[in-house]
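Read through the structure below, which is laid out as structure tokens, and then see the notes.
And now, chain A:
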Amino acid sequence: MITSTHYMLLSAALFTIGVVGVMVRRNIIIIFMSIELILNAVNINLIAFSAQLQNLVGQVFAVFVIAVAAAEAAVGLGIILAFYRNKETVNIDEMNLMRW
Partner candidate 1 sequence: MGQAIAFYTMAAAILGFAVLVISTRDTVHSVLFLVLDFLFVAALYVLLNAPFVAVIQVLVYAGGIVVLYLFVVMLVNLKRPPEAHQDPHRRTKLGFGMAAAVLLEVAAIATYTSANPAPAIAASAAMPVTGNTEQVGWLLYTSYLIPFEIASMLLLVAMIGAIILAKREL
Partner candidate 2 sequence: MIDGFVIPLLKIVIVLNATLVGVTYMVLLERKVIAWAQSRLGPMRVGPYGILQPIADAVKLMIKEDITPVRADKWVFTAAPIISMVPALIVYAVIPFGPEVNLFGRRVSLYVTDVNVGLLYVVSVASVGVYGIILAGYSSNSKYPLLAGLRASAQLISYEVAVTLTLVSVILVAGTLSMVGIVRAQESGHVWFAFVQPMAFGIFFIGGLAETNRAPFDLPEAEQELTGGFHTEYSGMRFALFFLAEYANMIVVSSVATTLFLGGWLRPFPNVAALGFLDFVPVWMWFLVKSFLFLYVFIWVRATLPRYRYDQLMRLGWKVLIPLAILNLVVTAVIRVLLI
């Protein structure tokens, strides 16, 4: 029998993978993708609870999360591209200047 606990465990595991990705990798694009994984973990949680509580608010919030993720990706990738054009690197450890 699949309960909401299963979904929570799945969500937690996905979240963990995302966190590991953020901490371990140096490529900023991979870090961004890890953040997307984290957001997805949150969404799984929201939808699972929505299903369990018979309440659609969870789904509404999942839609908001997706909208925020879209905004984040647009601006974030714009910054990465701008940075890359000037510094020729995507290594996050080399991104240590506030301006150039």
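Keep in mind that, in the parts below, a residue touches a chain if its C-beta (ideal position, glycine included) is under 8 Å from a C-beta of that chain, and two chains touch if they have at least 3 such contacts; residues count from 1.
Quick note on selection: all candidates are chains of the complex that A comes from, given by their letters.
Because the structure is predicted, anything quoted here is derived from the model rather than measured.
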In-complex contact partner of chain A, selected from candidates 1 or 2: 1
Contact footprint of candidate 1 on chain A as seen in their complex: 1-10, 12-27, 29-30, 32-34, 36-37, 40, 43-44, 47-48, 50-52, 54, 56-57, 59-60, 62-64, 66-75, 77-82, 84, 88, 90-91, 93
